[in-house]
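All protein chains of the complex are present and in place, except for one that has been dropped.
Every chain is named by a letter (A and B) in the order it is written, and numbering of its residues begins at 1.
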Amino acid sequence: MRKLWWRHAALIVISIIMLAPFYWLLKTAITSENIYEYPPHLLPVRPQLFNFVDVWYLIPFPRYLFNSIVVSLIAVAGNLVLNAMAGFALTLPFVGRRSVIVLLLSCTLIPFQATIIPAYLITAHLGLLDSYLGLALPLLSTIVCIFIFKASFDAVPRSLIDAARIDGLGEMRILLRVMLPLSTPAIATNIVLSFIWSWNNFLWPLIITRSQDMQTLPLGLARFLSYMEDTTGALYAFVVMVLAPGLLVFLMAQSAFMRGLTTGATKG
Amino acid sequence: MRWRRILLSRFFIVPAVLLLGTGAWNVYVDLHAHGLLEGSVIDAAGKPVAGATVILSVHDFVTQVEKARTRTDAAGRFRFDDNPSHLIQLQAQDGTEASPRVTIRLWFRGQDRVVTEPLRLAPNA
Partner (left out) sequence: MRSRRRATVIACFLAPSLLIFIVYRILPLVWNVVLSFEYWSPLHPATWAGLDNYQEMLQDDDVFWLALWNTLIFLGSQPVAIALALGIALLVNSDLKGASVYRTIVFLSYPLMTVAVAIIWHWMYNERGGLINYALRQLGIIHQPIAFLDSFAWALPSIIIANTWQVLGFFMIVLLSGLQNIPPHLYEAARVDGAPAWARFFRITLPMLRPSVFLCLVIGMLNSFSAFDLIYVMTNGGPGHATELLITYIYKQGFVSTRFDYAAALTVAQFAILLLLTWIAHRAVGGNAGAIE
(Lines give C-alpha, C1' and ligand atoms only; values in the text may rest on other atoms or scores of the structure.)
Protein backbone atom coordinates (compact mmCIF):
# COMPACT_ATOMS: atom_id res chain seq x y z
CA MET A 1 0.00 0.00 0.00
CA ARG A 2 2.75 2.43 0.96
CA LYS A 3 4.58 1.45 -2.19
CA LEU A 4 1.63 2.44 -4.38
CA TRP A 5 1.43 5.84 -2.72
CA TRP A 6 5.10 6.41 -3.48
CA ARG A 7 4.61 5.51 -7.14
CA HIS A 8 1.72 7.93 -7.51
CA ALA A 9 3.74 10.73 -5.92
CA ALA A 10 6.63 10.16 -8.30
CA LEU A 11 4.35 10.03 -11.32
CA ILE A 12 2.50 13.16 -10.28
CA VAL A 13 5.77 15.06 -9.99
CA ILE A 14 6.81 13.80 -13.44
CA SER A 15 3.43 14.76 -14.88
CA ILE A 16 3.72 18.27 -13.47
CA ILE A 17 7.17 18.68 -15.01
CA MET A 18 5.93 17.38 -18.35
CA LEU A 19 2.86 19.61 -18.33
CA ALA A 20 4.52 22.80 -17.05
CA PRO A 21 5.61 24.03 -20.52
CA PHE A 22 2.07 23.48 -21.82
CA TYR A 23 0.68 25.52 -18.96
CA TRP A 24 3.20 28.30 -19.41
CA LEU A 25 2.39 28.45 -23.12
CA LEU A 26 -1.37 28.67 -22.55
CA LYS A 27 -0.96 31.19 -19.76
CA THR A 28 1.14 33.46 -21.95
CA ALA A 29 -1.22 33.07 -24.89
CA ILE A 30 -4.28 34.34 -23.01
CA THR A 31 -2.70 36.89 -20.75
CA SER A 32 -3.00 40.59 -21.46
CA GLU A 33 -0.16 41.69 -19.24
CA ASN A 34 3.17 42.86 -20.56
CA ILE A 35 4.77 39.46 -20.92
CA TYR A 36 8.19 40.79 -19.94
CA GLU A 37 7.07 41.92 -16.53
CA TYR A 38 9.14 40.51 -13.70
CA PRO A 39 8.26 38.59 -11.62
CA PRO A 40 5.91 36.82 -14.03
CA HIS A 41 2.46 35.98 -12.73
CA LEU A 42 1.74 32.31 -12.27
CA LEU A 43 -1.91 32.88 -13.15
CA PRO A 44 -2.97 34.75 -16.28
CA VAL A 45 -3.71 38.44 -15.72
CA ARG A 46 -7.02 39.63 -17.17
CA PRO A 47 -7.35 36.56 -19.42
CA GLN A 48 -8.68 37.22 -22.91
CA LEU A 49 -8.73 35.48 -26.25
CA PHE A 50 -8.06 38.44 -28.55
CA ASN A 51 -4.50 37.30 -29.24
CA PHE A 52 -6.01 34.53 -31.32
CA VAL A 53 -8.03 37.04 -33.35
CA ASP A 54 -4.86 39.04 -33.98
CA VAL A 55 -3.08 35.95 -35.27
CA TRP A 56 -5.95 35.11 -37.58
CA TYR A 57 -5.99 38.54 -39.24
CA LEU A 58 -2.58 40.12 -38.90
CA ILE A 59 -0.56 37.32 -40.43
CA PRO A 60 -1.63 35.10 -43.32
CA PHE A 61 -2.68 32.41 -40.87
CA PRO A 62 -5.59 31.09 -42.99
CA ARG A 63 -3.22 30.68 -45.92
CA TYR A 64 -0.63 28.79 -43.85
CA LEU A 65 -3.39 26.64 -42.39
CA PHE A 66 -4.78 25.81 -45.81
CA ASN A 67 -1.34 24.88 -47.16
CA SER A 68 -0.60 22.69 -44.15
CA ILE A 69 -3.95 20.92 -44.45
CA VAL A 70 -3.53 20.26 -48.18
CA VAL A 71 -0.01 18.88 -47.77
CA SER A 72 -1.02 16.74 -44.79
CA LEU A 73 -4.06 15.33 -46.59
CA ILE A 74 -1.97 14.38 -49.61
CA ALA A 75 0.60 12.77 -47.33
CA VAL A 76 -1.96 10.86 -45.25
CA ALA A 77 -3.80 9.56 -48.31
CA GLY A 78 -0.54 8.55 -49.97
CA ASN A 79 0.66 6.81 -46.84
CA LEU A 80 -2.53 4.82 -46.36
CA VAL A 81 -2.69 3.58 -49.93
CA LEU A 82 0.99 3.00 -50.64
CA ASN A 83 1.91 1.58 -47.24
CA ALA A 84 -1.03 -0.80 -47.12
CA MET A 85 -0.18 -2.06 -50.61
CA ALA A 86 3.51 -2.43 -49.86
CA GLY A 87 2.89 -3.99 -46.44
CA PHE A 88 0.49 -6.47 -48.00
CA ALA A 89 2.92 -7.35 -50.78
CA LEU A 90 5.58 -8.10 -48.17
CA THR A 91 3.34 -10.71 -46.53
CA LEU A 92 3.12 -12.64 -49.81
CA PRO A 93 5.86 -15.04 -50.84
CA PHE A 94 7.89 -13.92 -53.84
CA VAL A 95 11.43 -14.09 -55.13
CA GLY A 96 13.62 -11.36 -53.70
CA ARG A 97 11.32 -10.64 -50.76
CA ARG A 98 14.19 -10.81 -48.29
CA SER A 99 16.30 -8.40 -50.25
CA VAL A 100 13.42 -5.93 -50.51
CA ILE A 101 13.02 -6.08 -46.72
CA VAL A 102 16.73 -5.58 -46.17
CA LEU A 103 16.68 -2.70 -48.63
CA LEU A 104 13.80 -1.03 -46.77
CA LEU A 105 15.43 -1.54 -43.38
CA SER A 106 18.67 -0.01 -44.53
CA CYS A 107 16.68 2.93 -45.90
CA THR A 108 15.42 3.65 -42.36
CA LEU A 109 19.03 4.31 -41.43
CA ILE A 110 19.29 7.10 -43.98
CA PRO A 111 18.04 10.11 -42.09
CA PHE A 112 16.00 12.41 -44.25
CA GLN A 113 18.27 15.25 -43.21
CA ALA A 114 21.19 13.49 -44.87
CA THR A 115 19.45 13.63 -48.22
CA ILE A 116 18.34 17.23 -48.37
CA ILE A 117 20.78 18.54 -50.95
CA PRO A 118 20.23 15.95 -53.70
CA ALA A 119 16.56 15.68 -52.75
CA TYR A 120 16.29 19.41 -53.36
CA LEU A 121 18.10 19.09 -56.70
CA ILE A 122 15.90 16.16 -57.75
CA THR A 123 12.74 18.05 -56.88
CA ALA A 124 14.04 21.01 -58.85
CA HIS A 125 14.61 18.73 -61.86
CA LEU A 126 11.08 17.41 -61.56
CA GLY A 127 9.88 21.01 -61.60
CA LEU A 128 8.09 20.54 -58.29
CA LEU A 129 9.74 23.27 -56.22
CA ASP A 130 7.17 25.45 -54.53
CA SER A 131 4.25 23.07 -55.19
CA TYR A 132 1.99 20.98 -52.96
CA LEU A 133 3.05 17.75 -54.63
CA GLY A 134 6.71 18.60 -54.16
CA LEU A 135 6.08 19.34 -50.48
CA ALA A 136 4.31 16.02 -49.95
CA LEU A 137 6.28 13.75 -52.27
CA PRO A 138 9.07 12.56 -49.95
CA LEU A 139 6.48 11.91 -47.23
CA LEU A 140 4.14 9.83 -49.37
CA SER A 141 5.35 6.54 -47.99
CA THR A 142 7.13 5.72 -44.75
CA ILE A 143 9.04 2.56 -44.00
CA VAL A 144 8.08 2.32 -40.34
CA CYS A 145 4.42 2.44 -41.33
CA ILE A 146 4.91 -0.25 -43.98
CA PHE A 147 6.22 -2.55 -41.27
CA ILE A 148 3.37 -1.64 -38.96
CA PHE A 149 0.95 -2.75 -41.69
CA LYS A 150 3.00 -5.86 -42.38
CA ALA A 151 2.97 -6.86 -38.71
CA SER A 152 -0.76 -6.36 -38.56
CA PHE A 153 -1.41 -8.32 -41.79
CA ASP A 154 0.85 -11.14 -40.62
CA ALA A 155 -1.42 -11.53 -37.61
CA VAL A 156 -4.48 -12.21 -39.79
CA PRO A 157 -5.23 -15.97 -39.67
CA ARG A 158 -4.02 -17.81 -42.77
CA SER A 159 -7.28 -19.76 -42.99
CA LEU A 160 -9.25 -16.56 -43.60
CA ILE A 161 -7.00 -15.58 -46.47
CA ASP A 162 -7.06 -19.06 -47.97
CA ALA A 163 -10.83 -19.16 -47.75
CA ALA A 164 -11.04 -15.83 -49.55
CA ARG A 165 -8.67 -17.09 -52.20
CA ILE A 166 -10.79 -20.23 -52.76
CA ASP A 167 -13.79 -17.96 -53.17
CA GLY A 168 -11.89 -16.48 -56.09
CA LEU A 169 -11.07 -13.07 -54.61
CA GLY A 170 -8.14 -11.27 -56.21
CA GLU A 171 -5.27 -9.85 -54.15
CA MET A 172 -6.73 -6.34 -54.26
CA ARG A 173 -10.05 -7.60 -52.90
CA ILE A 174 -8.34 -9.64 -50.19
CA LEU A 175 -6.50 -6.54 -49.08
CA LEU A 176 -9.65 -4.40 -49.06
CA ARG A 177 -12.19 -6.90 -47.73
CA VAL A 178 -10.18 -9.13 -45.40
CA MET A 179 -6.96 -7.45 -44.32
CA LEU A 180 -7.85 -3.82 -43.81
CA PRO A 181 -11.05 -4.31 -41.78
CA LEU A 182 -9.02 -6.44 -39.35
CA SER A 183 -6.23 -3.86 -39.04
CA THR A 184 -7.85 -0.75 -37.58
CA PRO A 185 -5.04 -0.09 -35.06
CA ALA A 186 -2.51 -0.17 -37.89
CA ILE A 187 -4.66 2.19 -39.94
CA ALA A 188 -5.01 4.58 -36.99
CA THR A 189 -1.26 4.49 -36.37
CA ASN A 190 -0.62 5.19 -40.02
CA ILE A 191 -3.00 8.13 -40.12
CA VAL A 192 -1.66 9.65 -36.91
CA LEU A 193 2.02 9.17 -37.71
CA SER A 194 1.83 10.38 -41.29
CA PHE A 195 -0.34 13.32 -40.29
CA ILE A 196 1.99 14.33 -37.48
CA TRP A 197 5.10 13.95 -39.59
CA SER A 198 3.82 16.03 -42.47
CA TRP A 199 2.08 18.56 -40.22
CA ASN A 200 5.27 19.10 -38.22
CA ASN A 201 7.73 18.94 -41.08
CA PHE A 202 9.91 22.02 -41.16
CA LEU A 203 13.24 21.49 -42.90
CA TRP A 204 11.77 20.22 -46.18
CA PRO A 205 9.25 23.06 -46.69
CA LEU A 206 11.94 25.50 -45.58
CA ILE A 207 14.12 24.36 -48.45
CA ILE A 208 11.66 23.93 -51.27
CA THR A 209 9.12 26.71 -50.82
CA ARG A 210 9.87 30.00 -52.46
CA SER A 211 6.78 32.14 -52.24
CA GLN A 212 5.00 33.09 -49.07
CA ASP A 213 1.82 31.67 -50.59
CA MET A 214 3.16 28.14 -50.33
CA GLN A 215 4.47 28.35 -46.79
CA THR A 216 3.12 25.95 -44.22
CA LEU A 217 2.39 26.60 -40.56
CA PRO A 218 5.83 25.75 -39.13
CA LEU A 219 7.44 28.13 -41.60
CA GLY A 220 4.89 30.76 -40.68
CA LEU A 221 5.80 30.31 -37.03
CA ALA A 222 9.52 30.65 -37.67
CA ARG A 223 8.90 33.69 -39.85
CA PHE A 224 6.68 35.34 -37.26
CA LEU A 225 9.29 34.71 -34.59
CA SER A 226 12.02 36.18 -36.75
CA TYR A 227 10.31 39.50 -37.29
CA MET A 228 8.38 39.99 -34.08
CA GLU A 229 10.85 38.29 -31.73
CA ASP A 230 8.98 37.04 -28.68
CA THR A 231 7.57 40.38 -27.68
CA THR A 232 3.89 39.63 -27.91
CA GLY A 233 1.46 37.13 -26.48
CA ALA A 234 0.18 36.65 -30.03
CA LEU A 235 3.21 34.46 -30.81
CA TYR A 236 2.08 32.01 -28.16
CA ALA A 237 -1.51 32.17 -29.35
CA PHE A 238 -0.13 31.27 -32.78
CA VAL A 239 1.73 28.31 -31.26
CA VAL A 240 -1.46 27.10 -29.56
CA MET A 241 -3.40 27.36 -32.82
CA VAL A 242 -0.70 25.39 -34.63
CA LEU A 243 -0.50 22.67 -31.99
CA ALA A 244 -4.23 22.19 -31.48
CA PRO A 245 -5.00 20.16 -34.66
CA GLY A 246 -2.10 17.76 -34.13
CA LEU A 247 -3.00 17.20 -30.49
CA LEU A 248 -6.65 16.73 -31.40
CA VAL A 249 -5.85 14.05 -33.97
CA PHE A 250 -3.52 12.36 -31.51
CA LEU A 251 -5.95 12.39 -28.60
CA MET A 252 -8.80 11.07 -30.73
CA ALA A 253 -6.79 8.16 -32.03
CA GLN A 254 -4.54 7.64 -29.05
CA SER A 255 -5.74 4.25 -27.76
CA ALA A 256 -5.65 2.61 -31.18
CA PHE A 257 -2.49 4.52 -31.98
CA MET A 258 -0.62 3.25 -28.92
CA ARG A 259 -1.73 -0.30 -29.66
CA GLY A 260 -0.60 -0.08 -33.27
CA LEU A 261 2.68 1.58 -32.34
CA THR A 262 3.59 -0.99 -29.70
CA THR A 263 2.87 -4.01 -31.87
CA GLY A 264 4.70 -2.42 -34.78
CA ALA A 265 7.61 -1.27 -32.66
CA THR A 266 8.40 -4.64 -31.16
CA LYS A 267 7.97 -6.49 -34.40
CA GLY A 268 9.62 -4.05 -36.73
CA MET B 1 -25.23 -1.37 -38.80
CA ARG B 2 -21.65 -0.70 -39.89
CA TRP B 3 -22.62 2.76 -40.98
CA ARG B 4 -24.18 3.50 -37.64
CA ARG B 5 -20.97 2.52 -35.91
CA ILE B 6 -18.96 4.79 -38.16
CA LEU B 7 -21.39 7.67 -37.66
CA LEU B 8 -21.25 7.29 -33.89
CA SER B 9 -17.47 6.95 -33.62
CA ARG B 10 -15.45 9.91 -32.39
CA PHE B 11 -13.58 10.00 -35.68
CA PHE B 12 -16.79 11.11 -37.30
CA ILE B 13 -18.44 13.06 -34.49
CA VAL B 14 -15.51 15.31 -33.58
CA PRO B 15 -14.82 16.55 -37.13
CA ALA B 16 -18.54 16.90 -37.75
CA VAL B 17 -19.04 19.02 -34.65
CA LEU B 18 -16.03 21.13 -35.60
CA LEU B 19 -17.35 21.63 -39.12
CA LEU B 20 -20.81 22.55 -37.85
CA GLY B 21 -19.32 24.96 -35.35
CA THR B 22 -17.18 26.60 -38.02
CA GLY B 23 -20.16 26.89 -40.33
CA ALA B 24 -22.36 28.44 -37.66
CA TRP B 25 -19.61 30.87 -36.70
CA ASN B 26 -19.16 31.93 -40.32
CA VAL B 27 -22.87 32.54 -40.72
CA TYR B 28 -22.86 34.61 -37.54
CA VAL B 29 -19.85 36.59 -38.74
CA ASP B 30 -21.46 37.24 -42.12
CA LEU B 31 -24.61 38.56 -40.49
CA HIS B 32 -22.80 40.83 -38.04
CA ALA B 33 -19.89 42.25 -40.02
CA HIS B 34 -21.22 45.52 -41.43
CA GLY B 35 -18.50 47.57 -39.82
CA LEU B 36 -20.99 49.52 -37.71
CA LEU B 37 -19.55 51.22 -34.67
CA GLU B 38 -21.60 53.50 -32.44
CA GLY B 39 -20.85 55.43 -29.29
CA SER B 40 -21.10 58.81 -27.65
CA VAL B 41 -18.90 61.65 -26.48
CA ILE B 42 -19.32 63.55 -23.20
CA ASP B 43 -17.43 66.41 -21.63
CA ALA B 44 -15.72 66.49 -18.27
CA ALA B 45 -19.03 67.27 -16.58
CA GLY B 46 -20.71 64.27 -18.21
CA LYS B 47 -22.85 66.23 -20.69
CA PRO B 48 -23.12 65.06 -24.34
CA VAL B 49 -20.94 67.03 -26.73
CA ALA B 50 -22.30 67.86 -30.18
CA GLY B 51 -19.97 68.40 -33.15
CA ALA B 52 -16.92 66.69 -31.64
CA THR B 53 -14.56 64.93 -34.03
CA VAL B 54 -14.06 61.21 -33.49
CA ILE B 55 -11.02 59.56 -35.05
CA LEU B 56 -10.86 55.86 -35.80
CA SER B 57 -7.41 54.39 -36.28
CA VAL B 58 -6.54 50.84 -37.15
CA HIS B 59 -3.95 48.95 -35.18
CA ASP B 60 -1.40 46.44 -36.28
CA PHE B 61 1.38 44.74 -34.27
CA VAL B 62 3.59 47.73 -34.94
CA THR B 63 1.74 50.48 -36.80
CA GLN B 64 -1.34 52.58 -36.23
CA VAL B 65 -3.06 54.26 -39.15
CA GLU B 66 -5.94 56.70 -39.15
CA LYS B 67 -8.77 55.27 -41.25
CA ALA B 68 -11.82 57.45 -40.73
CA ARG B 69 -13.20 60.40 -38.80
CA THR B 70 -16.71 61.55 -38.11
CA ARG B 71 -18.61 64.14 -36.05
CA THR B 72 -21.06 63.66 -33.24
CA ASP B 73 -24.72 64.64 -33.70
CA ALA B 74 -26.77 66.89 -31.45
CA ALA B 75 -27.18 64.14 -28.86
CA GLY B 76 -23.42 63.62 -28.71
CA ARG B 77 -23.61 60.30 -30.55
CA PHE B 78 -21.31 59.17 -33.37
CA ARG B 79 -21.46 56.35 -35.84
CA PHE B 80 -18.97 54.73 -38.23
CA ASP B 81 -20.32 52.39 -40.86
CA ASP B 82 -17.15 51.24 -42.58
CA ASN B 83 -14.87 49.98 -39.81
CA PRO B 84 -12.53 47.59 -41.64
CA SER B 85 -10.62 46.09 -38.72
CA HIS B 86 -10.84 44.04 -35.55
CA LEU B 87 -8.34 46.05 -33.54
CA ILE B 88 -8.96 49.79 -33.44
CA GLN B 89 -8.52 52.89 -31.35
CA LEU B 90 -11.02 55.70 -30.89
CA GLN B 91 -10.30 59.23 -29.83
CA ALA B 92 -12.62 62.21 -29.58
CA GLN B 93 -11.38 65.78 -30.13
CA ASP B 94 -13.15 69.08 -29.71
CA GLY B 95 -11.16 72.27 -29.98
CA THR B 96 -8.46 72.10 -27.37
CA GLU B 97 -10.00 69.15 -25.59
CA ALA B 98 -9.41 65.47 -26.37
CA SER B 99 -10.36 62.15 -24.87
CA PRO B 100 -7.90 59.40 -24.05
CA ARG B 101 -7.41 56.81 -26.78
CA VAL B 102 -9.68 53.86 -26.25
CA THR B 103 -8.61 50.51 -27.67
CA ILE B 104 -11.45 48.38 -28.91
CA ARG B 105 -10.91 44.72 -29.73
CA LEU B 106 -13.50 42.90 -31.78
CA TRP B 107 -13.94 39.18 -32.38
CA PHE B 108 -13.81 39.56 -36.14
CA ARG B 109 -13.26 42.20 -38.80
CA GLY B 110 -15.92 44.86 -38.91
CA GLN B 111 -17.98 43.38 -36.10
CA ASP B 112 -20.97 45.60 -35.32
CA ARG B 113 -20.53 47.07 -31.89
CA VAL B 114 -22.07 49.74 -29.70
CA VAL B 115 -19.43 51.23 -27.44
CA THR B 116 -21.22 51.63 -24.13
CA GLU B 117 -18.55 53.58 -22.30
CA PRO B 118 -18.71 57.17 -23.64
CA LEU B 119 -15.51 58.95 -24.72
CA ARG B 120 -14.87 61.57 -22.07
CA LEU B 121 -13.25 64.82 -23.20
CA ALA B 122 -10.63 66.44 -21.02
CA PRO B 123 -8.48 69.55 -21.46
CA ASN B 124 -5.48 68.70 -23.63
CA ALA B 125 -2.37 68.29 -21.54
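Everything below uses one rule, namely that contacts are C-beta pairs under 8 Å (C-beta built on N, C-alpha and C of every residue); 3 or more make two chains touch, one makes a residue touch a chain.
The model shown is predicted, which means the values in this text are computed figures rather than measured ones.
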item	value
Among shown chains, those touching the left-out chain	A
Selected residue (touches chain absent from view) among A:Ile30, A:Leu135 or A:Val242	A:Val242
Listed residues A:Ile122, A:Val156 or A:Leu176, member touching the removed chain	A:Ile122
Sole residue of A:Leu19, A:Leu49, A:Leu133 or A:Ala163 that reaches the chain not shown, by the stated touch rule	A:Leu19
Touching residue (missing chain; options A:Ala89, A:Leu129, A:Val156 or A:Leu182)	A:Ala89
For chain A, residues in touch with the removed chain	4, 7-8, 10-11, 14-15, 18-22, 24-25, 28, 35-40, 82-83, 85-86, 88-90, 92, 94, 98, 100-101, 103-105, 107, 109-119, 121-122, 137-138, 140-141, 143, 146-147, 170-172, 192, 196, 199-200, 202-203, 207, 217-218, 221-222, 225, 230, 235-236, 239, 242-243, 246-247, 250-251, 254, 258, 261-263, 265-268
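The criterion applied here is as follows: only the chains that are shown with their structure count from here on.
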item	value
Touching residues on chain A, where the partner in the complex is chain B	48, 50, 53-54, 57-58, 228, 232, 234, 248, 252-253
Sites on chain B touched by chain A in the complex	10-11, 14, 60-61, 85-87, 105-109
